[in-house]
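Shown next, in structure tokens, is the structure this report addresses.
Only one protein chain is missing from this complex, and each of the others stays in its spot.
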Amino acid sequence: MATLGPPASASATTPAHASTLARASAPPLALRVDRIRCDGYGMCAELLPEFIVLDEWGYPIVRPGALPGDLMGLARRAVDVCPVLALALREYQDPPPVRRVPAVSPEREPDHRAIR
Amino acid sequence: MNDQILWFAARGAGVVSLLLFSAVTCLGILTVMRWQSASWPRFLTVELHRNLALLSVVFLVIHIVTAILDPFTALGVLAAAVPFTSSYRPLWVGLGAIALDLLLALVVTSLLRARIGQRAWRAVHWLAYGAWPLAVVHGIGTGSDTSAWWMRGIDIACVFAVGAAVTWRVAAGRSNRSRLAGVVVGRGPAARGA
Partner (left out) sequence: MTSPSAQTRLLAGPTLSAGAESRRDHLARLGPLPSAAARRDIIPTLEASGLLGRGGAGFPVGRKWRTVAERAAGGTVVLVNGAEGEPLSAKDRALMTLRPNLVLDGAQVAADAVGADEVILYVGSAHVTARWSIEAALAERGGSLTVPTRVVQAPDRYVAGEESAAVHFVNDADARPTTTPPRPFERGIGGRPTLVQNVESIAYAALIARAGDDWYRAAGRADSPGTGLVTVSGVARPGVREIELGATVGEVALAAGAGRDAAPAVLIGGYFGGWATLDEAWDLALDPAGLRAAGRAFGCGVVSFLAPDTCGVTATARIMDYMAGESAAQCGPCVFGLRAIADATARLAGGTAGSDDLARIERWSGQLAGRGACRHPDGAVGLLASALRVFGDEFVRHGAARTCTVGGRRRVAA
């Protein structure tokens, strides 16, 4: 399964950074998937692999966080290409606090070296 | 001489339009069938479908405008859009007019898809399966080149391509409308006393 790498950093010398500065006052945007509409077409992941990968059933796993300026063009294209309008750009909001589940304690870590 | 140019333009643009619409219809089916290959990503199918659709509209406009301007046909603007109101080959031109009307609905709803919502857009988009055959029949019925060997070849190729795509889609069954349509959600082995 593919893993999500860090986005390409926008260095101060690229034009993308300049346009990001110009839009600094605009609210940051994030990707949002309408999970009911999504039918696993997977085109979003093809266009924006930095932020979207597909699980083994073809449905998108979206990396949390706001989109950097240099990926906005591709993000809009991904939103546009979705045949069922399941992808959208929304104002980025900090995620709600996740209910903490007690972590797997080390001494109970399943031993994957199966004994036969 | 002028008239000849208009006539040739109308025929040529009509043929190109038919080829493009056939390709667009095939690409639309390939989209919903989620077709891809190692060198052809799925998003390419969607974007090509849309771009070729707009291109085919351009050629369609040329086809209609030159056909109207051609004095031989004596078509008014109205005849292009309102079916069966032309004096020149009313049946075949009329079918073309219907195809045009359906196509306009397709294009307008597609351009406004974000506004009208997915459900409305999809409902109208089914009209494509009505528009395309009408365009083919219109061409065969009123086309000046219908009997030419190359035109027959084009007609056969278009019908074959779209026919094959439609057959492929129908054969895929319910799972093609939505990936979850064919999935039955219920109890599994654990419920059966495992």
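For clarity, chains are labelled A and B in written order, and residue numbers in each chain start from 1.
In the analysis below, a residue touches a chain if its C-beta (ideal position, glycine included) is under 8 Å from a C-beta of that chain, and two chains touch if they have at least 3 such contacts.
Computed from a predicted structure; not experimentally measured.
Seen from chain B, the chain kept out of the figure touches residues 179-180, 183, 185-191, 194. Although one chain is not displayed, chain A still touches it through residues 33-40, 55, 57-59, 61, 98-105, 108-112, 114-116.
FYI, only the chains that are shown with their structure count from here on.
Interface residues of chain B, counted against chain A in their complex, comprise 31-32, 34, 41-43, 46-47, 113-114, 117-118, 178-180.
Those residues of chain A lying in contact with chain B across their complex are 37, 39-43, 46-47, 58, 78, 81, 83-85.
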